[in-house]
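Dumping the structure here so I can ask a few things about it.
Excluded from the complex is one protein chain; the other protein chains are retained at their positions.
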Amino acid sequence: MNAGTAIIFFIAAIVALVGALGVVTLRNPFYSVLALVCHLVALAALFLLLRAEFVAAAQVVVYAGAVMVLYVFVVAYVGGGEEYAAGAALRILGPLFAIALAIELCIALLGTGLSGIDGKGAPYVRGFGTPKQIGRLFLTDYLFPFEVASLLLLVAAVGAVVLARRRRGLEAEDDRELERILHQPRPAFTGTMAEGAGLRRAIREIEESGPAVMEQEPAMPTTSND
Amino acid sequence: MDIGWYLTVSALIFCIGAGGVLTRRNPLVILLCLELMLNAANLALVAFARMWGNEAGQIFALIVMVVAACEVTVGLGLIVAIYRRNLPIDVDELHELSG
Partner (left out) sequence: MATTTWGWLVLLFPLLGSVVIGLGYSVLGRLAGWIGTVAILLSFACAIGMLVSLLGHSAHHRELTSSLWSYDVSAGMDARMGILVDPVSVFMALVVSGVSTLIHLYSVSYMKSDRGFARYFAYLNYFVLSMLILVLGGNFIMLIIGWAFVGAASYLLISFWYRRTTATGAGIKAFVINVVGDVGLVLGTFFIFKHTGTVSFLGTFKAAPHLFHTDSADLVAACLLFLVGAFAKSAQVPLHTWLPDAMEGPTPVSSLIHAATMVTAGVYLIVRLHPLFELAPTAADVGAAVGCATLLIAGTIGLVVTDIKRVIAYSTMSQIGYMIMGASAGAYSAALFHLMTHAFFKALLFMAAGSIIGAMAGSQSLDRMSGFRRALPFTFICFLVGGLALSGIPPFSGWLSKDEIIGYLDHRGGGFEVLGVLGYIGALITGLYTFRMIFRAFWGDPSPEARELEHGHLAHAEVPTNPMTGEEEDTDVGFPGPEHVIAEREWPMKVAMGILAALAVVGGLIQIPGVDHVVNTFLAPSFAGSKLARVESSTGAAWIGLIIGAIVGVIGIGIVYRIYVVRRGASRQLQERFALLYGFLVHKWYFDELIDVLIVRPALLVGRVGESVLERIVIGGGVTGGVTGGVRAGSAAVRRAQTGFLRYYAGAMVLGLFAIALYFLISAT
């Protein structure tokens, strides 16, 4: 059992690392996506070794299945073909930082001799990591994170729609047309307030200026309460 | 296997992802490297869950997956929007939020 576990572990680990390296180094973003898919499947295998059945399944179905497919769509749409040369300073420093971090973490993990990680873990309880167990926990102890996560998904969906939509209605050309129409000089007394105040004043002025003027047909409709 | 192995693998994946974020210029690839880092964290969580016999780690890993999915959604939406405005898809060119 141990030997089998070890072999599977090493295979999965190596595939995961290679996939990771592929993501980082491959020039074509499409190939990077494929490398990540490979990495994700390897990670699912590692999860299985750790008795996290549901998580592994979710990893494959959701992560590798849905998220990566989305990535593929976007890469296909955007393309991103030519990869420009990276900026001088960070080309060297980037990997340097990463290596430094890796060394440090490994020292931390292996050098300190944490008591817990030397062992093989807790004894196996039947039903550990099964969907039934996970589901029960989600609906009892971790109900709040569950609900919040669903809210988060909703927000993300709304955000994505907002980001990706076109301006509704008018294109740039239509904008200009509308503005031209809106800024035309308006005939007199055709606004709400103007109609109320100016109309009466106009009629009064017309009356005061004499009967001859009254013969003219006023251009605006008369109001009843004068 | 000793849990320590899994954690080492997790650390290595994390650092590879960090290096990728620092090195690549295409935002799509940077997002992919972010996914790498998140997966590394997931691995560590599940490893610890196995260590203590407590499923909380696995649930945490599931939530992290949800977060990653949301982040990918929004990030890719951003990149599509940028592409639509005919801007270069290169993080070194997109530096208007400066000063």
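So that you can tell them apart, the chains are marked A and B in the order they are listed, and the count of residues begins at 1 in each.
Rule of thumb we're sticking to: a contact is a pair of C-beta atoms (placed from the backbone, for glycine too) under 8 Å apart; a residue touches a chain by one contact, two chains touch by 3 or more.
Since this is a predicted model, take the numbers as computed values, not measurements.
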Hidden partner chain, touching residue among A:V33, A:V75 or A:A98: A:A98
Which of B:L22, B:L38, B:I59 or B:I79 contacts the chain that the document leaves out: B:L22
Missing-partner contacts on chain B, residue numbers: 18, 21-23, 25, 27, 30, 91-92, 94-99
Touching residues on chain A - with respect to the absent chain: 87, 90, 93-94, 97-98, 100-101, 104-105, 107-108, 112
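What we mean here is this: only the chains that are shown with their structure count from here on.
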Approximate Å spacing (C-alpha centroids) for the pair chain A, chain B: 13
In the complex with chain A, residue positions of chain B that touch it: 1-9, 11-20, 22-26, 28-29, 31-33, 35-36, 39, 42-43, 46-47, 49-56, 58-59, 61-63, 65-74, 76-81, 83, 89-90, 92
Residues of chain A defined as touching chain B within the complex: 5-6, 9, 13, 16-17, 20-21, 23-24, 29, 32-33, 36, 39-40, 43, 46-47, 49-52, 54-55, 58-59, 62-63, 66-67, 70-71, 74-75, 77-80, 83-84, 86-87, 90-91, 93-95, 97-99, 101-102, 105-106, 109-110, 114, 116-125, 128-129, 133-134, 137-138, 141-142, 145, 149, 152-153, 155-157, 159-160, 163-164
